[in-house]
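See below for the structure under consideration.
One chain of protein is taken out of this complex; the other chains stay put.
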Amino acid sequence: MFYEVIKPRVGETDALGYINNTVIPQWFEGARNPIFKLLSPDSNLKINQWNLTLAKTTIEFHMPLEFGIDVEIKTVISRVGNSSLDVYQEAWQNNKKYVSGTAVMVHFDYKERKSLPIPDSFKQKMHMHYSSPSV
Amino acid sequence: MFYEVIKPRVGETDALGYINNTVIPQWFEGARNPIFKLLSPDSNLKINQWNLTLAKTTIEFHMPLEFGIDVEIKTVISRVGNSSLDVYQEAWQNNKKYVSGTAVMVHFDYKERKSLPIPDSFKQKMHMHYSSPSV
Amino acid sequence: MFYEVIKPRVGETDALGYINNTVIPQWFEGARNPIFKLLSPDSNLKINQWNLTLAKTTIEFHMPLEFGIDVEIKTVISRVGNSSLDVYQEAWQNNKKYVSGTAVMVHFDYKERKSLPIPDSFKQKMHMHYSSPSV
Partner (left out) sequence: MFYEVIKPRVGETDALGYINNTVIPQWFEGARNPIFKLLSPDSNLKINQWNLTLAKTTIEFHMPLEFGIDVEIKTVISRVGNSSLDVYQEAWQNNKKYVSGTAVMVHFDYKERKSLPIPDSFKQKMHMHYSSPSV
């Protein structure tokens, strides 16, 4: 499991007094950085070596996140297919799950604009980060 | 159907050269403003009268949106339940659908923190904006 | 003068009930798009032809902008130097100036990473958009 702690910013709240829903995809994208690294040939985050594209996101908002309290983002790989994988993520506060979501990512050749099989080397590297969505 | 045109900003692109995926929820939220208005007692967008909360979003990224070309956001109400409704939205560019998504919104009493039935008056007002997801 | 109207989004407010200050640079950047076009060889917004870089921004917040009311962004070129230019911008609401700011932009060769003189052709094109900061 990948784990990240976020300190909410004033600008991430909205007039209802809680973290605005559009902030979650930004936090979740940042927390997926280690997965880009896993699939990157030299383990660096070089943009011209990116080879994952986002196909679909689903996010469920269970409770509204608050300002002033650290948010924990938990990230696991919950499915690996031939050319795509699912990343399941949760945002926690006060030791409770507030938001959860799944991103479907496709291993992608940006030059040829077509999906690629997920290599065995990645499957091995990601093995330790694999988990069922119950985290 | 609600309709809005957006001119992408430089800051909405990312290093891969296209509109970043985290921008779409922001555009879609803005395009749902008219639906807040429909449920607002005096048809104003007063924050202390908000009574819709977001329960779930699903977004599918069919093609990457480009900078420099207007984006059309199309918004319909695709389902009305007892206390919740679905808003289906699409982002178009070059006369093609690039992104589509559904937001599940709940009619909500923020003071009591519980869901409310959707009133008949709203059902009548929203009737003309109702459509199946095929737009 | 360049002119743009913006409908604030819920996510652009913060918990104090007004538009968050970090939103203004995003609106101002979007409203500078026409200036990129003026300096672009074929008047298109092609990213690989960008030749303006931002050197400095100054923003003054006179009054907090409100949700639910259209915001007018007014943009003028307020100074042209040898290789840089100033863009002065204002955000209006309720027929009053709420925010004002200046962006110093440099005509820039991204490949060679050095500033370039501003060509006479641009000076002629931007003539009609030139104005003193009093707008």
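Each chain gets a letter, A, B and C, in the order it is written, and its residues are counted from 1.
Note that contacts are C-beta pairs under 8 Å (C-beta built on N, C-alpha and C of every residue); 3 or more make two chains touch, one makes a residue touch a chain.
All of these numbers come straight from a predicted model, not from anything done at the bench.
*Asks:* Considering the complete complex, which visible chains touch the unshown chain?
*Replies:* A, B, C
*Asks:* Touching the absent chain in the whole complex: find that residue among A:G30, A:G81 or A:P119.
*Replies:* A:G30
*Asks:* Touch as defined at the start, partner being the missing chain; which of C:E4, C:E29 or C:E90 qualifies?
*Replies:* Among C:E4, C:E29 or C:E90, only C:E29 touches the chain that is not shown.
*Asks:* If the missing chain were put back, which residues of chain A would it touch?
*Replies:* Per the touch rule, chain A residues meeting the hidden chain are 7, 9-11, 13, 17, 26, 29-30, 33, 36, 44-47, 67-68.
*Asks:* Considering the whole complex, not just the chains shown, which residues of chain B touch the missing one?
*Replies:* 10-18, 20-23, 67
*Asks:* Across the whole complex, list the residues on chain C that are touched by the chain not included here.
*Replies:* Here the touching residues of chain C are 15-16, 21-22, 25-26, 29, 47, 50, 53-61, 64, 110.
Rule of thumb we're sticking to: only the chains that are shown with their structure count from here on.
*Asks:* Based on CA centres, what chain would you say lies at the far end from chain B?
*Replies:* Max centre-to-centre separation from chain B belongs to C.
*Asks:* How many angstrom between the C-alpha centroids of chain C and chain A?
*Replies:* One centre to the other, that is 33 Å.
*Asks:* Measuring from the mean C-alpha position of chain A to the mean C-alpha position of chain B, what distance in angstrom results?
*Replies:* Once rounded, the distance between the two centres reads 23 Å.
*Asks:* Spell out, as numbers or ranges, the residues of chain C touching 2 or more other chains.
*Replies:* Counting only residues that touch two or more other chains, chain C contributes 10-11, 13, 17, 67.
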